[in-house]
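Okay, structure first, notes after.
With one protein chain withheld, the remaining protein chains of the complex are depicted in position.
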Amino acid sequence: MGACQSFREMCDREKDTNVRLSLPAVCVVWQTAMIILFGVFIRYDHESDAHWVEHRKHLNLTDIENDFYFRYPSFQDVHVMIFVGFGFLMTFLKRYSFGGVGFNFLIAAFGIQWALLMQGWFHSLDYTDGKIKIGIENLINADFCVAGCLIAYGALLGKVSPVQLMVLTLFGITLFAVEEFIILSLIHARDAGGSMVIHTFGAYYGLSISWMLYRPNLHQSSRLQGSVYHSDVFAMIGTLFLWMFWPSFNSAICDHGDGQHRAAINTYLCLASTVLTTVAISSLFQKHGKLDMVHIQNSTLAGGVAAGTAAEFMLMPYGCLIVGFCCGVISTLGYIFLTPFMEKRLKIQDTCGIHNLHAMPGVIGGIVGAVTAASASVEVYGHEGLVNTFDFEGKFKDMVPTTQGGHQAAGLCVALCFGIGGGIIVGAILRLPIWGDPADDDCFDDETYWEVPEEEEEVSSSFICLGFVLFSYQTNDAVIAFCCSRLYCIQSPLDGSTAQFWDYSHILM
Amino acid sequence: MGACQSFREMCDREKDTNVRLSLPAVCVVWQTAMIILFGVFIRYDHESDAHWVEHRKHLNLTDIENDFYFRYPSFQDVHVMIFVGFGFLMTFLKRYSFGGVGFNFLIAAFGIQWALLMQGWFHSLDYTDGKIKIGIENLINADFCVAGCLIAYGALLGKVSPVQLMVLTLFGITLFAVEEFIILSLIHARDAGGSMVIHTFGAYYGLSISWMLYRPNLHQSSRLQGSVYHSDVFAMIGTLFLWMFWPSFNSAICDHGDGQHRAAINTYLCLASTVLTTVAISSLFQKHGKLDMVHIQNSTLAGGVAAGTAAEFMLMPYGCLIVGFCCGVISTLGYIFLTPFMEKRLKIQDTCGIHNLHAMPGVIGGIVGAVTAASASVEVYGHEGLVNTFDFEGKFKDMVPTTQGGHQAAGLCVALCFGIGGGIIVGAILRLPIWGDPADDDCFDDETYWEVPEEEEEVSSSFICLGFVLFSYQTNDAVIAFCCSRLYCIQSPLDGSTAQFWDYSHILM
Partner (left out) sequence: MGACQSFREMCDREKDTNVRLSLPAVCVVWQTAMIILFGVFIRYDHESDAHWVEHRKHLNLTDIENDFYFRYPSFQDVHVMIFVGFGFLMTFLKRYSFGGVGFNFLIAAFGIQWALLMQGWFHSLDYTDGKIKIGIENLINADFCVAGCLIAYGALLGKVSPVQLMVLTLFGITLFAVEEFIILSLIHARDAGGSMVIHTFGAYYGLSISWMLYRPNLHQSSRLQGSVYHSDVFAMIGTLFLWMFWPSFNSAICDHGDGQHRAAINTYLCLASTVLTTVAISSLFQKHGKLDMVHIQNSTLAGGVAAGTAAEFMLMPYGCLIVGFCCGVISTLGYIFLTPFMEKRLKIQDTCGIHNLHAMPGVIGGIVGAVTAASASVEVYGHEGLVNTFDFEGKFKDMVPTTQGGHQAAGLCVALCFGIGGGIIVGAILRLPIWGDPADDDCFDDETYWEVPEEEEEVSSSFICLGFVLFSYQTNDAVIAFCCSRLYCIQSPLDGSTAQFWDYSHILM
């Protein structure tokens, strides 16, 4: 008994989850750094600067042609996906809803600031004055960039400390910005909805970290690794907001006009198709044909991921339905067969199943993008439409669809390499015993990092009745009286008879 | 005892709720059919096609004049209403939240695809090449079309299988498209927000089906036919998103400019007024003046339904308040008096009370539309405004407001006939014993079609303590042991002393 206790104390010493110094320090220091860097680098772009009124007269534009009106509704939808969508999707665990939605909130709020800087240096630097000029499109891109890290969080949900998540986000955003610059600017791959840049990268980044942080004794907290009825309903809030606003996600930074219009339609159709095949596979592989909430919550979204790269292309309505069809099947089968396999054999513990929701559909999206790009023709797009859609301008004006297809494939490879490579490095950093991560039997438990309210409910009043009855039998048994009085404390105004008991129990204690 | 058991077994054989083959088959086959039909018929319209860039230069338009920017924010609001609004409104039952939000998701995702085809054949067929050309307005209309079926689902909530819902949706969408074509195109009634086309049709369609599927022994599951505290809060998510976005619903496909603007204002006012009278009636008819969540969740929305047809008309701000006032009163009284009457006398079991929320307000909306149209004048609308609002163009260019009023009334009758007639026919089909619908005592229970997580909570462990205490008194009483062992099952890992008890109880049983 003593040996056991001292062993436990030792473990507790090893796994010190007290983040009272590290978390505030990280938050305050990094936020201060953001202020300084923003002070040095970030300014408004010409459409959000007060000089716009002169600028637009010069360009003979009306106010409605400010990019704000093209993109703000989509931006808000994306914003909802990042904070409510990803946040509530991760509330499905019975005792990790605070951590799911709360840490998602924290790292997204940090990530968007760091992303504005990182992406700004690569894409929005004004070389005349060395400043990054930001507008609404930068905000959307920052949200996109954060999405990669939130996907990675999905694999690690319940097993890491908030400090680890901040570190994961810092490196994740940095890697993302570099990878995105290589894929979009150097390789000139198109990726409007980020199948490759966001989903493939984010998922493999998270899976690699999870592999590095493998916990052989995670079964010690298996009692908490499921859902309860209402936590599953909360998670459906996340699912539905992701599902509904995915057309905005994939169209948010597309070309004005037909680009945004087509991306929204394509994604809408892809997602609709996915729901039906997800339901089909979920029912087919469960005994009695019962549906599994895990599949409905996650696999129904796979079509949106896969529609990302080709969203802007002439994928054709039936093409979208085919992509969605396949993704629903593959993603649901992944949950049924692949996730258990990965945990047992590959030592990858993937809490939310991001391999099925983001990794595989992301790769499919990259391939669909490459094939669609390679098979583009002037017949289908029109001459101007082809140049417009694939941005065959500037130093890429001589590109043709077939080479574009090759570039798309190259982009997918870069995303994979960055995700896996970056994840392994960052995973190694996160294994250092200084980040306050939880012990194996404290995983998936909000008690570790949150003040959790005590549950009681009226049930207790019924308990009191029973307790009272017991009490009337055995008035000389102090143990029962103590038990009853404890229950009694919860409930206050009672009728005379119980008050009598109350007085009595005081005497006994 | 034996007879009873064999009877029950027989019933269970009759009511086989295993949808392991039928549900996947329906989903996969119908989705495949959608792919083929989309391949043959559906293409992008000129505003979402890559040729737009050439097209708009030809028409001298800017990108912002693409219909996408007029309608996309409204579309997303409507999308939220369909999936989160209707979905969460149906989570109010204590043990049917999965079915409420999940099946809503499934049939909406199927319905929008089928609606794109059905409505496309009637309204968007390009006769030059025989293709349906879709853009953002088609997506909105598909969502509208699905709304009719989701309303019908409200009457049947908890009493049908997902396969029945798919069949209901297939026929519902088909009937809707025909009915809509007759009302809007042939009769030339105006119905921007669908009081007649969506709500009246959908509600009577659902009520007729419910009448055909009448379950005399539904009281067997009455224990599950109520709400719990948190399920009522979940339902408020649905209520509020419907309430807030209803102005977008009624304005989504109105004319550009003042049409959309006025429809949004009218609906906003109608809904505000409804809330106050709903609260008034709810409080007035409950003892102690307590408010009933059922009324707040549903009747507050009646004003939005009734504002549908006349949304685009010059209903005048005070007119909207009057309509809302009446709808709040009538809808709440319906919940108090009419729903119990309909269940007892008319054999119509209406789980969500769609008769009060959609049927009556829908008919009111149709009448308000007819009256408002008949009393329209050049003075109020202006000459161009009148033509513009009522679309007195083409072969209807000689119509005057009074005849328009008659046409509106005719439209309402068509919606009623299609709803009731279609519902009876589809109800007859759904009575076939092949769809896997639940037995009377399995209604309103997610266990039938969903893998439901087991609840435990600390409560059960307290039970065991009490049970154990009792047990220690009376070890020779088998009844207690049985009772305790049943409680014991809820909790799994226990210390030695209880395990001892566990063994003991086995002996006793």
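Letters are used for the chains, namely A and B, taken in the order the chains are written, and counting of residues starts over at 1 for each.
Convention: a residue touches a chain if its C-beta (ideal position, glycine included) is under 8 Å from a C-beta of that chain, and two chains touch if they have at least 3 such contacts.
On a predicted model such as this, the values are computed, not experimentally measured, just so you know.
Undergrad: Which one, B:G226, B:G421 or B:P453, makes contact with the chain that was left out?
TA: If we include the chain that is not displayed, B:G226 is the one touching it.
Undergrad: Using the document's definition of touch, tell me which of A:L21, A:L59 or A:V400 contacts the absent chain.
TA: A:L21
Undergrad: Using the document's definition of touch, tell me which of A:I136, A:L170, A:I330 or A:A409 contacts the absent chain.
TA: Only one of A:I136, A:L170, A:I330 or A:A409 touches the chain omitted from view, namely A:I136.
Undergrad: Looking at the whole complex, which of B:N18, B:T32, B:T174 or B:S283 touches the chain that is not displayed?
TA: If we include the chain that is not displayed, B:S283 is the one touching it.
Undergrad: Please output the residues of chain A touching the missing chain, sorted low to high.
TA: These residues of chain A touch the chain that is not shown: 17-21, 23-25, 27-28, 30-32, 34-36, 38-39, 42-44, 47-54, 56, 62-64, 66-69, 72-73, 76, 79-80, 83-84, 87-88, 91, 95, 97-98, 101-102, 105-106, 109-110, 112-113, 116, 134-136, 139, 162, 230, 234, 237, 449-453, 455, 457-459, 462, 465-466, 468-469, 472, 490-493, 496-497.
Undergrad: What is the set of chain B residues that contact the non-displayed chain in the whole complex?
TA: 64-65, 69-70, 73-74, 77, 94, 220, 222-223, 226-230, 232-233, 236-237, 240-241, 243-245, 247-248, 256-258, 260-262, 264-265, 268-269, 271-277, 279-281, 283-284, 286-293, 296, 300, 314, 316-318, 321-322, 325, 380-382, 384-386, 388-389, 455, 459, 463, 466-467, 470, 477, 479-480, 483, 486-487
Going forward, only the chains that are shown with their structure count from here on.
Undergrad: Averaging only over C-alpha atoms, locate the centres of chain A and chain B and give their separation in whole Å.
TA: Result: the chain centres lie 29 Å from each other.
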